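All protein chains but one are shown at their positions in the complex.
A and B label the chains in the order they appear, each numbered from 1.
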Amino acid sequence: MSTEHDGETTKRTLGRGDFLKLGALTVGSGVLAACGAEGASEPEPAAQGSTEKAEERPPIESEPGDLNILEWAGYEYPTLGGKGGPLQPYVDQYGKPKYAFLTSDDQALGKVRAGVTPDIVHPCVSYVKDWVDLGYIQPWDTSLMPNFKDLNPSLVKNAQYEGQQYFVPLDWSFSAPMYRDDMVEPEGGEDTWAVMYDDRYSGKISWWDSPLENFLIWGYVQGFDPYDWDQWTDDVLGDATSYLIEKKKNVRNFWSSEPDMIADFKNGNIWIAYAWGNAFSQVKSSDVSVVYGDPKEGRLSWNCGLVLAKDTENYRHAHEYANAWASAEMAAWLIPNYAYGHTNTTVSTADIDPALVEAFKLDDPTALEEPKAHIERYAPDRRRFARAWEEVKAA
Amino acid sequence: MDIAISTTGRHLLKALFAVLCLLLYAPLALIVVFSFNDADIPTELPEFPFKGLTLNAYREFIANPELTAALVTSAKVAAAASAAAVVLGLLASMALVRRRFFGKALASAFLLSPLVIPYVVFGIALLILFHEISFPLSMWTIVIGHTVIALPFTILILSPRLARIDVRLEEAAHDLGASGFRTFRSITLPLMTPAVVSAFLVAYVVSFDEVVIAQFVAGNTVTFPIYLFSQLRFPTNFPQVLAVAVVVMAASLLVVLAAEIGRRIVERRLHIELEGRADEAPPPTSAEPAAPQAERV
Partner (left out) sequence: MAVDARPVARSAPFLRGRRRSTATTAGLIGTPIVWLVVFFLVPVGIAALYSVGVFSFFPGEQRFTLTYWKDFVDGSVYLDVFWRSVKISLLTSVIAVLLAYPLAYYLALVAGSRKYVLLLILISPFFVSYFLRLFAMKVLLGDQGVVNSFAYWTGIRDPEHPIPQLIYSQFAVVTTLIVIYVPFVALPIFAALENLDRRLLEAASDLGASRWQAFRKVTLPLSLPGVLAAFVFVFIPTLGEYFTPLLVGGTSGHMFGNSIADAFLSSQDWQTGSMLSVFLLATVAILMAVFARFLSMQRLETE
């Protein structure tokens, strides 16, 4: 599985930049060292690295209980699950959490650096190392989450960093070009990522406002593996930037809020967009004729989940919330409603519309991997891509 | 003939004024209209067609704890920032109007400079400051930022008023043995009341509506404009937002009107009682008459 590759990538790219980051955050690295020492001696897949045993922590009643969550739009209660849905038991018992919204993983990192201090964040797995480097998160105590054992073991292992369970993997799905099949005909008749650059549909295209993915897409269209970081010489990056700047004139806007993009699709403002599976199921239900592409270069795939703030005062509340997310009820709601996969393995997809199951391979988490799709991977020099993306946006 | 305008000119200008007001108020009218819209999906920004009348949005917003909390937070922040800005503005005005000191022009320019700083830059600079000294972001960091930007407004409102108060009243108080502070408290401040109220209200409006600086230094705090922005991007309860907007619009208009009327009434009364001249007397075209008076005694 991609775990080995991931680990290899991580170790291989532990270069100057990472060393400096780790060394500089002395407090963070102190904790990391302590956790790392503990974790290294425990080879089980779900390692616990918290510096306190669960029993030594104060009881839940002594916590303030004002859980602050940095989430994707659409994952907040009550939009997620509705009233009476999988989060309702948590809300009934502990109250409704406060949500702040992130528009991308990069932006979430930026927000936290700029002083927003959530108890829980919902990033995607390729960013775990970034969060650890930032010194903001601590590993989860999986013994506090009864539902944790039901989660897919290989995704759980993939979510660890240096043996510590920093990340609870929860939702997964794809990113692909979604388009109106009554208005758009991809070049060459086959689904392709190149439809995002198609001059014929100028003004009806929307890209996601996030640096890395846009460059990955270009790389795949060019025909090389964009996760091979050595390929991204300054020249190559420059070429990509110029190409994107040129094709930008076809783009109506860079979407940053999924509900916005969905609305634009429903209203006919946009015919082609970089989209996650949820957008497809929402738009499809509104009689706009839309197709979730399966590009010949391969879809991108992702696995997102929850991380825990190091300085949280709501330790047990956070675990309760994460447990609610990991539950079979959540999986049973998420899969048919958002057309996303969920890492809880006890849920059967038998009752779900087979067309959806087929389209998103909902019963097969290995569908996230090569060569069927390109699972997200850690990027060592995000700033470089962020700067190039800024150039594209500003041009 | 009226040298300022011809009859056709008059009609043209009237028409232009009407058209422009229409243009300015059209967006506002839209907001009001949409606040009554029966949108079945609150998670979408309203677009045409208009679906039907309902008061749901108004009912719901009162019951929406996040929205009401954001309003309360904004109210608190604005109150604190306005109070601070008025106090600092009073101090500055007293010094600028009643005292002589070296570098007055520079000081006044400096104090008024936040008027022209782009708020993006200021918000970010403040963020950097708090980050460097590890000062946690909270409601108070917003208050600090808003005080800075409100200060020029309070100075610009308080200073002219202070200048129009006859200083001989203050001197009379001193001659009778009152200390500086007592004089200020019993003579100057009451005379300045209308201006103080105006200054407070202006600062309040500036702070309540301010979002750029708040966005950067709020941390986890949610003020009303921040909530609005979040709803614009991630609409979960959008119609309620419109309802609040209409209420806030109406309220601020009422407050401003009341303040204006109140100020004029109080000023008129004070002028007649204490300064013995009517409002309508034209101001002197030069300061010459005042100077000889200064030297005379």
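The definition used in the following text is that a contact is a pair of C-beta atoms (placed from the backbone, for glycine too) under 8 Å apart; a residue touches a chain by one contact, two chains touch by 3 or more.
Treat the numbers as computed from the prediction; the structure is a model and nothing was measured.
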Considering the complete complex, which visible chains touch the unshown chain?
-> A, B
Can you work out which residue in B:A83, B:V197 or B:V256 touches the chain that's missing from view?
-> B:V256
Across B:A57, B:L126 or B:V222, the one contacting the chain not displayed is B:L126
Which residue of A:N267, A:S286, A:T346 or A:T366 touches the chain not shown here | A:N267
Missing-chain contact, candidates B:A69, B:V212 or B:V266, resolves to B:V212
Write down which of B:S108, B:S138 or B:N220 is the residue touching the left-out chain.
-> B:S108
Hidden partner chain, residues of chain A it touches = 20-21, 23-24, 104, 106-107, 109-111, 113-114, 203, 211, 248-249, 251-254, 267-269, 382-383, 386-387, 389-391, 393-395
Residue numbers in chain B that touch the chain omitted from display = 1, 3-6, 9-10, 13-14, 16-17, 20-21, 23-28, 30-31, 34, 45-49, 88-89, 91-92, 94-101, 104-105, 107-114, 116-122, 124-129, 132, 144-145, 147-148, 151, 155-156, 159-160, 162-164, 166-168, 170-171, 174, 180, 205, 209, 211-212, 216, 224-225, 228-229, 232, 241-242, 245, 248-249, 252-253, 256-257, 260, 275, 277, 283-284, 287, 289-291, 293-294, 297
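Assume only the chains that are shown with their structure count from here on.
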Over in the complex, which chain A residues touch chain B? Could you list them?
-> 68, 73, 76, 79, 96, 98, 100-101, 103, 114-118, 256-257, 259-260, 263, 267
Residues on chain B engaged by chain A in the complex (per definition of touch) = 43-45, 47, 65-66, 127, 130-131, 136-137, 216-217, 219-220, 222, 230, 233-236
